[in-house]
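Removed: one protein chain of the complex. Kept in place: all other protein chains.
== chain A ==
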């Protein structure tokens, strides 16, 4: 289980960049063609329209570029915030585990339990018997003074929510 990934946002910026790029190429082609028309036939009524279209296309490039930069900055800020929160939470958990005096094996099991794995999965990851893992988890609950897994996880969520 995961929160929605930023993949959609990445795709969004990639599409935005592609459109900006295509428009930039289109602007140059259009302006070049219009300029040679003017050189060839002089200014005419269509010059006004060509100027308008060139202006519209260039605004599209500029606005797209601006949007892209804003989106990239937002993405980066979110990634940084997530990184900080992750590190901070890890520190909180680490400190709490030490306070409860968990052994290294119990820390591992407790962490996997926090991450939402069930006994069978933890046993597989640690190449241990399910009974061993169950006993370790019981000791973790006892040391932390909670009745079960839900309460155990709630201890840290409570810390986060304040």
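In the analysis below, contacts are C-beta pairs under 8 Å (C-beta built on N, C-alpha and C of every residue); 3 or more make two chains touch, one makes a residue touch a chain; residues count from 1.
To be clear about the criterion, contacts and distances are computed from a predicted model.
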Complex member absent from the view - protein name from UniProt, among "Cytochrome b/b6 domain-containing protein", "Carbohydrate ABC transporter membrane protein 2 (CUT1 family)", "Urease accessory protein" or "2-oxoisovalerate dehydrogenase subunit beta": "Cytochrome b/b6 domain-containing protein"
Residue touching the undisplayed chain, where the options are A:44, A:116 or A:145: A:116
Absent-chain contact - pick from A:38, A:72, A:128 or A:153: A:72
Absent-chain contact - pick from A:90, A:129, A:142 or A:160: A:90
Absent chain, residues of chain A that touch it: 1-2, 10, 13-14, 16-18, 20-21, 24-25, 27-29, 32-33, 35-36, 61, 65-66, 68-69, 72-73, 76, 83, 86-87, 90-91, 93-94, 97, 102-108, 111-112, 115-117, 121, 124-125
